[in-house]
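First comes the structure, then the notes that go with it.
Here the complex is missing a single protein chain, while all its other protein chains stay put.
By written order: A and B. Residues from 1 in each chain.
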Amino acid sequence: MSLFAVNILDGLVTGLLLFMLCSGLTLIFSMMGVLNFAHASFYMLGAYFGYQISAYVGFWPGLIFAPIIVGVAGALIERYGLRRVHQFGHVPELIFTFGLALLIEELVQFIWGKSQKAYEAPLALDFPAFAIAGNSFPAYKVFMIFMAMGIFLVLLYILTKTRIGMIIQAALSYPATVQNLGHNVPLVFMGVFGVGTAMAGLAGVIAGPVLGTFPGMAFQLGSIVFVTIVVGGLGSLWGALVASLLIGWLQTFAAAYNVGMSDLLIALGFEKPLDLANSALRDLWSLTLPQVGPILPYLLMVLILIMRPQGLLGKRET
Amino acid sequence: MSMAEREAERAAAIELHELEKSFGLAKIIHGVNLAVPPGERHAIIGPNGAGKSTLFNLITGKYSPSGGAVHINGQDVAGLKPYQINRMGLSRSFQITNIFPKMTVFENIRCGLLWKMNYRYSFWHLVDRQHDLTERAEEILEQINMTARRDDLAGMLAYAEQRALEIGVTIAGGADIIMLDEPCAGMSTSETEYIVDLIRQVTAGKTLVIVEHDMGVIFNLADRISVLVYGEIIATDTPENIRGNARVQEAYLGSEDGH
Partner (left out) sequence: MSRIANSPLTAGTRSLIPLSSALPWLIAIAFLFGLPVVFPSGSALTIMNQMAITIIFALAYNMLLGQGGMLSFGHAVYMGLGGFFCMHVLNWVENDGLWLPLPLLPILGGLFGLLFAFLIGGFSTRRAGTVFAMISLGVGELIAACSIIIVVFFGGEEGVSGDRTMGPEFFGIDFAQQQEVYYLSAVWLIVSALAMYLFSRTPIGRIANAVRDNEERAEFLGYSQRNVRWISFCASGFFCGIAGALFAINFEILTEENLNLATSGEILLVTFLGGVGFFIGPIIGAVVFILLKTVLGLYTELWALYAGILFLLTVMFFPNGLTGLIAMHVGPYKRGRLGVLALPYIKMVGPLMVFILSGAAVFEILFHSREAATGEGEMTLYGLTFSSHGILPVAVAAGIAIASFLLLHRLAPQLREAWDAANPVDRRS
């Protein structure tokens, strides 16, 4: 039972982290109709900037300045890159962000090298916050949970209580109409892109010390992020939240419980082949849950697409 | 000929029963009943926002109705996709020009022919080698007076020519029910006259349903007119009677004069 509780918390950390990326991605997608393939690359940039700043002046300034730098970079890329490609249509936009993701990975390798960076959690948070039946839970993860929830509440407040939030919400429900509002739409676009990428950068700053800061981190998390928003329903913020938590727990629990496929098959009444090494189904028998864990989000996506193409909370297919 | 077939032949080309459509809480179409017999030229008029385009999209399968039914040639089309309805012999044009801008005029017409001439999803015919296809497409080009424009890109044509091409693409498949959504929108008087003549000529012997703002077009072309106001048909009659109908005067023509 105690392991279960720890996994719930661990899954929450992963899920909320995913949501920090998914929410920015969803906002950008709903406003601008473009799925930012490079979103996870901004997350990676956040981690690297956080690392670089922490190397000079410590973790906390990095927590503030790295996301700001990432957000400004994002806004500039929107202004001088994406806006130019916008006229060619959505597919070239998507290709542009894909190219951007490739380029950012190459640039990160160029600047910081291929190996993992020693980006550490701050000493102030380097202690077990509490223990559940011997399983200690690090304070840093508690901090991550509070950060993610804090961001979520701020986002919720901005979206529901401020004027700019009203414009964004209008754009979420009626993307075409927002064009006709009297507002400076390009500026709103640039702002949303900047804020969205800054959120991804913030996620990178706080996740870097836990998940590792290395050039492959963007593509590693990136594909899961896209799967998550497809599962949640493209353009649905609540769907993104539900799917993020679902996938966070799915991955955590799959990694924690060493259930073998053979146990399951025997329980279902199948007989284990005697000559397993030469059986065509030998992989099926030797699989374990932690092995399957990484592919579960993708399997979930395929199943959702077959059963409910619009995603969990997505709007009806039009 | 079986009983069922005879029944279908007597049935109206298009028949709407208590048709309703809501978007969220907004009810756009309030129980519309209408029967258009085969071969009739039927016009739907009404002020802006009356639901004309919505009605059009309901009949052609772009939207599914919230209530009621649409029958085409006597057959219920509930749940059918636009392409299935098209295969039943109904073809439509669009209010906003809707052609293939990156293809030539000839290719636009040919795309309209492929399904009906049984080429369907074929990957074992070469389109340029099919004489029947080329000949038929050229006949249609002749019909819409665009032979000279044959190899020009559709996207490069003048607006009126694009509208004419759109009509050509719509009739190409030989559908016997043609639905045109504001074919003369945004045209000069002479262009409008030209397009009306064209419509009359290419839809001869077919059922025509047309939505139009230009009253001159309607009264010249239509056998009967339905007036749609706030999602309801308030009158269906011959052009002369519609002109004299007091309710129509008040609801529609009156408001037009008010501008």
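The rule is short, and it goes like this: a residue touches a chain if its C-beta (ideal position, glycine included) is under 8 Å from a C-beta of that chain, and two chains touch if they have at least 3 such contacts.
Because the structure is a prediction, the values reported are computed rather than measured.
Asker: Of the listed residues A:Ile53, A:Met190 or A:Met301, which contacts the missing chain in the full complex?
Answerer: With A:Ile53, A:Met190 or A:Met301 as choices, the missing chain is touched by A:Met301.
Asker: Could you tell me which of B:Asn98, B:Asn220 or B:Gln249 touches the chain that is not displayed?
Answerer: B:Asn98
Asker: Considering the whole complex rather than only what is displayed, give the residues of chain B touching the chain that is not shown.
Answerer: Considering the whole complex, chain B reaches the absent chain at 60, 62, 81-83, 86-87, 91-92, 94, 98-104, 106-107, 110-112, 114-116, 119-129, 134, 151, 153, 155-156, 158, 169, 173.
Asker: What residues on chain A make contact with the chain left out of this view?
Answerer: 29, 33-35, 81, 84-85, 88, 90-92, 94-96, 98-100, 102-103, 106-107, 109-110, 113, 219, 223, 226-227, 229-230, 234, 280-283, 287, 291-292, 294-295, 298-299, 301-302, 305-306, 309, 317
What we mean here is this: only the chains that are shown with their structure count from here on.
Asker: Just give me the whole-number Å value for how far the CA centre of chain A lies from that of chain B.
Answerer: 48
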